[in-house]
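This part shows chain A:
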Amino acid sequence: MDTTTPVFSVEGLWKVFGPKADRIPGDPELTSLDQAELRSRTGCTAAVRDVTFDVRKGEVFVVMGLSGSGKSTLVRCLTRLIEPTAGTIAIDGEDVRAMDRSRLRELRRHRAAMVFQHFGLLPHRTVLDNVAYGLEIQGMGKAERRERAAEVVAKVGLEGMEHRRPGQLSGGQRQRVGLARALAVDPEVLLFDEPFSALDPLIRREMQEEVIRLHREEGRTMVFITHDLQEALKLGDRITLMRDGRVVQLGTPEEIVGSPADDYVREFVRDVPREQVMTVRTAMRSPAADQNGSGPAVAPDATVSEAIEAVARAGAPARVVDKGRCVGVVDSDTLLGVVAGTEQPAPPGTEQPREAV
Partner candidate 1 sequence: MATITANPSRVGLPGLLKNRAVQKLLLLAVAAAVLVPLASARFASGSWPGALTVDFSEPLAKASDWIIDNRDSHPLFLYFFGHVSNVVVIAVRAVYLTLLAIGWAGVTALGALAAWRVAGVKLALGTAVAFLACGVLGMWVPTMQTLALMVVAVLASVVVGLLLGLAAGLSDRMDRVLRPVLDTMQVLPAFAYLLPVVLVFGIGVPAAVLATVIYAAPPMARLTSLGLRGADKEVLEAVQSLGSTARQRLLTARIPLARKELLLGVNQTIMMALSMAVIAAVIGAGGLGDRVYQALASVDVGAALAAGIPIVLLAVVLDRVTGAAGERLGAEPEPRSGLGWLYALIGVVAVAAAGRLAGRLDWPESWIVNIAEPVNRAVDWMTAHLYSGVPVIGGTADWAGHFTTWVLDPMRDGLQALPWWSVLLIVAALAWVIGTWRTALTAVLAMAAIGVLGVWKPSLDTLSQVLAAVAVTLVVGFAVGIAAARSDRLERALRPVLDVFQTMPQFVYLIPVVALFGVGRAPAVAAAIVYALPAVVRITAQGLRQVDQAALESSSSLGATSWQQLRQVQLPLARPALLLAVNQGLVLVLAVVVIGGLVGGGALGYDVVFGLAQGDLATGLVAGGAIVCLGLMLDRVTQPTERRAKKGA
Partner candidate 2 sequence: MRLSKTAVIAAASSLALLTGCGAADMTKQASPFANAQGARTVTLSVQSWVGAQSNVAVAQYLLEHELGYRVDTVQVDEVPAWDALSQGRVDALLEDWGHPEQEQRYVKDKKTIARGGGLGVTGHIGWYVPTYLAKKHPDITDWKNLNKYADLFRTPESGSKGQLMDGSPSYVTNDKALVKNLKLDYQVVFAGSEAAQITQIRQFAKEKKPFLTYWYSPQWLFKKVPMTEVKLPPYKEGCDADPEKVTCAYPHTPLQKYLNADFAKKGGKAAAFLKKFKWTTEDQNEVSLMIADKKMTPEEAAKKWVERHKSTWKKWLS
């Protein structure tokens, strides 16, 4: 997977709001200031500061941060709904910032579609026409786009509601319409801007499952913005954590939880049930010769909590078996160390994709 070009490649991206915003990214004296100082000195607010990352094909890339961290601005910069101040953005290697208006429209119409926090539905249109809206914009004929829209409506589980208006739907149903609208144009990337934060917890979980299902079925690349750590850990293949416009840490959920880059991240992930995020691979120690063959076997990708269950059942340390070979051993001590957070397995802050290990 590493060999393909990243879907999105962002480098040194800045977005500064305020008067004469252009001068700020290039001025080292100003870039070193924090938000409050910057504002009092220049009247500007830097919502995104020097952000760099790649989004790989087929992954769910989560941008996570509290409100005001610049994550929503960041996702809007990707399709230039908000014009970036400095830096480069490339989609499949093509420079987004250099696109002219029609090329940009092309990008928005076919390559990246977005799902919004408050749905952004047109209240005067039926569900079907809302879903077909993106196709209508592209100039597709009425019969054809309605047919396509009907398929997508079925895919997100809204059959029978095609002729209702958004006002007659529940929040979860509305977001399904928003999702269907984005899916209808068959985009290369789906961008989600905190899509579920306006929903009730139960509905939210249901919608998260829906996204996981869609991702499993279609393998579409997704960029997912959220302020909810649980959601980020649940959905993300990789997570980038933002604070005050900067990336604080970028890594797999396991890395974020297991090796927080700094105190901010550590504080952030403190209450996360580590055993559900950490995998056996990080917890295991080298196998001793005598243990070959006995004890339950677990996969390296299994979570610590699964290993705990296996160890508890067998009353003995478990073997970590990868492709028929025993690569390590976990016993109750190592597992407890993970749960308690006393174990510090990997050096923090480095990018260590799972696949690479």
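Keep in mind how these were chosen: all candidates are chains of the complex that A comes from, given by their letters.
The working rule: a residue touches a chain if its C-beta (ideal position, glycine included) is under 8 Å from a C-beta of that chain, and two chains touch if they have at least 3 such contacts; residues count from 1.
The structure presented is a predicted model; accordingly, all values stated were derived computationally and were not measured.
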item	value
Touch assignment for chain A within the complex, options 1 or 2	1
Chain A residues touching candidate 1 - in the complex, by the definition given at the top	15, 17-18, 43, 45, 47, 67-68, 70, 72-73, 76, 79, 81, 104-110, 113-114, 116-124, 133-134, 136-138, 165, 167-168, 178, 181, 185, 191
